[in-house]
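One structure is given here, and the rest of the page talks about it.
Excluded from the complex is one protein chain; the other protein chains are retained at their positions.
Just so it is clear, A, B, C, D and E label the chains in written order, and each chain counts residues from 1 on its own.
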Amino acid sequence: MIDFALDAFLEAALREDLGRAGDLTTNAIVPADRLASAAIVARSACTVSGLAAAARTFVLLDPAIEVTLVAHDGDTVAAGTVLATIAGSARTLLTAERTALNVLGRLCGVATATRRYVDAIAGTRATIVDTRKTTPGMRALEKAAVRHGGGKNHRFGLDDAILIKDNHVAIAGGIVPAITAARAHAGHLVKVEVEVDTLAQLDEALAARADIILLDNFSVHELAAAVRRTSGAALLEASGGVTLATVRAIAETDVDLISVGTLTHSSPSADVALDIAE
Amino acid sequence: MIDFALDAFLEAALREDLGRAGDLTTNAIVPADRLASAAIVARSACTVSGLAAAARTFVLLDPAIEVTLVAHDGDTVAAGTVLATIAGSARTLLTAERTALNVLGRLCGVATATRRYVDAIAGTRATIVDTRKTTPGMRALEKAAVRHGGGKNHRFGLDDAILIKDNHVAIAGGIVPAITAARAHAGHLVKVEVEVDTLAQLDEALAARADIILLDNFSVHELAAAVRRTSGAALLEASGGVTLATVRAIAETDVDLISVGTLTHSSPSADVALDIAE
Amino acid sequence: MIDFALDAFLEAALREDLGRAGDLTTNAIVPADRLASAAIVARSACTVSGLAAAARTFVLLDPAIEVTLVAHDGDTVAAGTVLATIAGSARTLLTAERTALNVLGRLCGVATATRRYVDAIAGTRATIVDTRKTTPGMRALEKAAVRHGGGKNHRFGLDDAILIKDNHVAIAGGIVPAITAARAHAGHLVKVEVEVDTLAQLDEALAARADIILLDNFSVHELAAAVRRTSGAALLEASGGVTLATVRAIAETDVDLISVGTLTHSSPSADVALDIAE
Amino acid sequence: MIDFALDAFLEAALREDLGRAGDLTTNAIVPADRLASAAIVARSACTVSGLAAAARTFVLLDPAIEVTLVAHDGDTVAAGTVLATIAGSARTLLTAERTALNVLGRLCGVATATRRYVDAIAGTRATIVDTRKTTPGMRALEKAAVRHGGGKNHRFGLDDAILIKDNHVAIAGGIVPAITAARAHAGHLVKVEVEVDTLAQLDEALAARADIILLDNFSVHELAAAVRRTSGAALLEASGGVTLATVRAIAETDVDLISVGTLTHSSPSADVALDIAE
Amino acid sequence: MIDFALDAFLEAALREDLGRAGDLTTNAIVPADRLASAAIVARSACTVSGLAAAARTFVLLDPAIEVTLVAHDGDTVAAGTVLATIAGSARTLLTAERTALNVLGRLCGVATATRRYVDAIAGTRATIVDTRKTTPGMRALEKAAVRHGGGKNHRFGLDDAILIKDNHVAIAGGIVPAITAARAHAGHLVKVEVEVDTLAQLDEALAARADIILLDNFSVHELAAAVRRTSGAALLEASGGVTLATVRAIAETDVDLISVGTLTHSSPSADVALDIAE
Partner (left out) sequence: MIDFALDAFLEAALREDLGRAGDLTTNAIVPADRLASAAIVARSACTVSGLAAAARTFVLLDPAIEVTLVAHDGDTVAAGTVLATIAGSARTLLTAERTALNVLGRLCGVATATRRYVDAIAGTRATIVDTRKTTPGMRALEKAAVRHGGGKNHRFGLDDAILIKDNHVAIAGGIVPAITAARAHAGHLVKVEVEVDTLAQLDEALAARADIILLDNFSVHELAAAVRRTSGAALLEASGGVTLATVRAIAETDVDLISVGTLTHSSPSADVALDIAE
C-alpha cells in the first residue's frame, strides 16, 4: 500500500536538496549508466526507525532501484550492523544518499531515545508516551519512531482528543465546567484529558469523570498520592521535565503514562551511513 | 516582503496539528470573541532564531493578531527573557501555540549550539559552517539559524556548488579527472570543492586548482601540515566528528572552515514557552 | 482565525467553475466598477449550515466584498428567510454565486435532514450520529452540518478511532482477539468500537470491554435485549437502514447512538438562492 | 491514459479518510501479507457510473491490486449484480473500501436519476441536460454520470459558453445589447445562450440571433408557444423546477433541451457495497 | 476580484527565481527599511499586455507596494512610455524586478505581434485568431495578450471545442462519420470544427454541417474558391504558415478567420525595463 503522505514528504525533501539544477557533482562525474550497490549501515548501536522510509527515498527517485531490508523498524542493532542493501544506478545512490540518511538518522534517534526510556522502566506498569513537540512535517514519522522504540502515542493533533490545559481551565472557570463544555462539544469517540497542578484539582477532575488526568510537574511523592487517591478511576499521566535519571522513580509510583517531550524535540540523530561498494 | 516558502511551511505545520476537525479543546471551551495577550519567553539562556517565523505562525492563522518583537533573531538572551508579546483572539493564541514553539525551539536550539562553537574558536581565523545534514523541509530555516548563531553556510543543496566526495573520485578515476569533469559541466559561478583523505590527495587537489578542499577526518597534526602545504592556494575545510571539545585545536591549525553536522542534526531544542496572561 | 482547509476547498471549487478563461458572460457584460448588493435567501424552510462558508466564498474571491450574516449555522428558518446580505462588485457576486450556493445548498440539506432525525427522537436518550459515508473532500463540512442539525459526529476518519467490522473479526479469529490486537496497537486516547451481528457476539464484545458496540441491523426487539444485557457497560450504537419512519422506535430501545448514513450520502440540497438587487 | 484530475481527486479523498495515522483498525488486526478478494455489488437496481473511478481508487492506493470490471459505466443493472471483482492485499481492500464506495454510490445515484428522466421522455425529441449545480470538486465526474445515464452536458463552467441571465440582461440594458457585448468579447467557438422569462423576451433573443434560448419557468403552454414562434431558429431549453412528474409534458412541447438541476444536487446515492470473500 | 490562477503562476515564478535562500545580493546590501520608487518603461514601441500581471507580481510579494497604472493592457505606446509607477520597499522592487519583467516582456511581445497582423488586414472582414501553440503554463495570459493586440481566441484547450484533424478523419473513415461521432459525444454548446486539405473535403464538411472549417495550407486561389463554394454556410479559417507578408492577401479572400501560431510560439519579447529612482 502506498503511503501518500510519506511519498509527498520524501519528494519534497529530495526536491529541497536537488534545487533547480539537480546534483551538479554527480551529473558531471558519474556516467548515467553506471551501476553500484551500497549498504545502509548503523555506525553506532541504535533502535531502528525510518528504514522503510529511507529505502523508499531511493525507489521514489528511481523505480529501478532494488532494496533489500536486512533489519526492520523496531529492531535494536549493534554498531556496524547492515540495515539494508541497495542496488541500481550509481547516480541515484549518490543523489538520494543525504536525504535518505537525514530521514533515517533522525528517526533512529527518536526510536533509540524512546527505547532507553522504555528500558529504564522495565517491570513497572507505566507506559512511555510522546507529545506534540514534534518536528513540523514529521509528526506521523516521529510518532511511529516512538512506537518502534517501545513507546505509545499521545494525541496526533488538536483534533483527535481533548486535552484541557491550565489556560482552558482558567477561561472555563474551573475544571468541572471545562470538562462539561468539552464533552458537550465532542463526539462519543473522543476521550477527555485534563491537566492538573495540584491534588485538589485532581479531585475535581475525578469528580468530573475525566478519562485521563495529566499530573503536571508533580513530585514523586505527589504522584504516589495521586495514584492512591485515583485508584483506577482514570488514567494518570505524569508529565514535565522527565529525564532518564528520574523516569524510573516516576514509573514506580504506579502512574499509567509518562510523557516525554524530549523524545521528539531533542534526541540527537543516530549515526547512520551509506557505504557504496561499486 | 512575504516569504512564500516560510508561509507554506508554517501553514503545513498548522494543518498537521489541526487535522480535519481543528482544535477540539479550544473550540469547545474558549468563546470565539475572547481576547488574550501572551509573551513568548526563553526559559533558558539561548541564542534566538526563528522568532520572526514563530510570530508569523500566529499572524498567518489570524491576521488580526498583533505581535511585538522584543528580541530579534541573532540575539543571545538570558533565561527568562521575553522574546515577543502577542495579543488577539484567545483561541488563536492557544491553537497556534504548539506549532509556533516547535519551530522556535528547534531553531533556537540550532543557533545556540552554533554560538557555542563560534565562541569556542574566538580569536582564530576559522569559520564554523553547517552541512546538508538538516531536517527535511527546514533547510533554509536551519541555515539561517546557523547564521544567527554566528556561523556561515555551506551548500544549500546539490545544485549550488560542486562537492566531489570519495565515491565521485573513485568513479572518475582520480581527483584531477573528477575536478576537470566538474568544471566542464558547471557554469563559471559554481565553485568546486573536493574531499581528500590524505596529504597526497591534497597535493592532487591543489594541482587541479580546487577552490575549496575538504580535509576529511584529518588529525590536528595533519590539518596543520595541510595548511602549511596549501599556503593559501585554496580554502581548507576541516570536517568529520568535530565536537566542542576538539574544535578549538582544529581552528588553531589555521584552517579556513570547520563544518559541524551536529549543529543541525543533533542540537536539542531550546526551552521556549508561551505565557498567556488573559 | 483562518480555516486553511476551507479556503483551499473553496478556492478549488471556484477554480473548477472559472476554468482557464473565467466568467465569459459577466466579464463581457458587467462593467468592472459596477457595484451591487444581494441577499442569500432560503427558498424553503431549512436548518442552516455552510452559511459562513458560502459568505467566505465571496470574500475569498474578492476581499472588498462585505458580508453581513443575518442567520447563523444551526438556525432553523422559514421559507423566504434572508440568511445574509452581500455587497460589493457586481462581477464578484455573479461570478461566485453558483459556487457559494452549491456549497450552501448541500450543507443546509445535510443539516435539515439531521434536524428531522433529531426531532423525531426528541425526549429519548439516544443521539443521532453520522458515518464516514460523506462526499469526498467535504467531510469536515458535512460533519459540521450534522452538528448544526443537532446530531453528533462519529469517526472523522480511519485514524481517530478503532472500528472493528465483520471482516476484521473474521481475520482476527474472533471478537476478543480483534479487540486485544486493536488495544495493543492504539494509544491510550483511542476508543475501540466493535460491530456485532448477534447477541452472542455482543457478549463477547462486552467480555473484551469494548468502549462502544455497533449493533448491525438489529431488530428493535434485539436492540432492546442488547440494551438490557449491556446495562451501561458500553455505549451501544444502532446502525443499518435507519429511516425517519423507524428511528423513533429504535431510540426508544434506549440505545445510546443511532448512526444514519443517509444524512450525508443522500440528503437533497436545500433550495437556496442569491437575489441580486442592483 | 492516466486521468490526472481523477487521480488527484481520489488521492485527496483517500488522504481525507486516512488522516495522519492511517487505518488504525486494519493495521492493528490484518497481517500485512494477507490476501483477499472482493466483489463490488449493486445492492439495488441502478445505472452504473464511477465504476472505473472506484476501481482506480484501489489501484492508486496499491498498484498490486487486480481489478476485473464485470459491468461498465453506462450499464443499467439489477439489484445484486456484481459490478467488478478485486483481488490483492486484504489491508488495501479494507482501507480503500469506504472511499471507493462513496465515489461510486454518488455517481451511480446521479446516473440512475438521469436515466429515469431520460426514460420518461423516450420517443420525444428532447434531450435531458445537467446544470452547474454540481458537487464542488466532482463536476467532471458528475457530468460523466449524466452522460452514463443517457443525458447530455450543459456548460462545464463559466468559461466554455456564454449564458446570459436576468441580472446580466438588467445590467446590459436589454437582451440585444447583452448578446452584442457577449459576441464582441468571446471567440468564434463560443456559443451564446440567453435566459428569457417571457415570450416578448424570446422575440428579442431571436432577433439578436442567440444560439440557445433558456425558457425560465415557462408553463407547458408557454413552452409550446415558444417552440412555434422559434421554429428552429435557435435551440430552446426548458428550465426551472422540472420533476419526473412534469418532464414528459415539457418534452412533448418539442423543446430541444430540458435542464434538470436535481440530477446532480439532490440524487440519493445508490446502494453499493464491497463483499469481501477472504 | 482575485485571479487565483494568475497569483499561483506569479508565486511560482517568484519562487523559481528566489530559490531556497532568496535574493542574496539585495538582502546583503539593501537595508530592510529602505524605500524607493520606480517606473516600468517600454524601451521600444509596443502594444501592452501583462501590465496588470506585472504590477501584481510586486504586490503579491509585498502587499505594502503601491502601484499606479499609467497605461493599460491593450494600449499601443511609443518607445520611452512609462507604463506604471511603483513605490515601496527597495528590496521588493529589486527582488521582483526580473520576474515581473519576464512576464511583461513576453506578453507585450505577443500583443505587439498580434497588433501587427491585425493592422495588416485592416478593412477586410477577417479576424486574426491564435492557436494552442502557447507557452506551457501561460495559455490564459497569452490568449489575453492576443485579445489585447486586437485578435480573438481559438480554443483554450482540448475540451472546449471539437477540432477534427486529418488523423481523426483517417481513423473515423471520413469527414462525415467523424463529425457525426463528434456531435453524438459533445453537448449542445460545443461547436464542431473540421480541418480539410482539399476543396473536395470542404464539400464533405459542408454536407456534414460543420460549424467551422479549417482550410489547411490552402493557396490564396484555393481559399477564394472555398469562400465562394461555402457562401456563408460555415465559418472558414485559413491556417498554415501565415506570415505578415502573406496575411493580407489571405484576408482579402474573404475567409472569416486566420489563425497564426507564431503569435504565441515565436514572438520576441518586448523591451521593457524597471527604472528605479531612489
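Keep in mind that, in the parts below, a contact is a pair of C-beta atoms (placed from the backbone, for glycine too) under 8 Å apart; a residue touches a chain by one contact, two chains touch by 3 or more.
Remember, predicted model here, so these are calculated numbers, not experimental data.
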Which shown chains does the chain we cannot see touch? A, B, C, D, E
Considering the complete complex, of B:Lys133, B:Arg155 or B:His168, the missing chain is touched by B:Arg155
Among listed residues A:Thr25, A:Thr92, A:Thr230 or A:Thr253, the absent chain is touched only by A:Thr92
Touching the absent chain in the whole complex: find that residue among A:Pro63, A:Gly123 or A:Gly232. A:Pro63
For chain C, residues in touch with the removed chain: 16, 19-20
Using the touch rule from the top, list residues of chain D that touch the missing partner. 1-5, 139-140, 143, 153, 156-157, 160
Can you list, in ascending order, the chain B residues touching the missing chain? 127, 129, 152-156, 159-161, 187-191, 193, 212, 235, 256-257
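Quick note on the criterion: only the chains that are shown with their structure count from here on.
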Applying the document's contact definition, name the chain pair with more C-beta pairs in contact, A-D or A-E. A-D
When centres are defined as mean Cα positions, the distance from chain B to chain C in whole Å is 45
Gap in Å, rounded to a whole number, between the CA centres of chain D and chain B: 52
Junction residues of chain A - those touching two or more other chains: 16, 19-20, 139, 153, 156-157, 159-161, 190
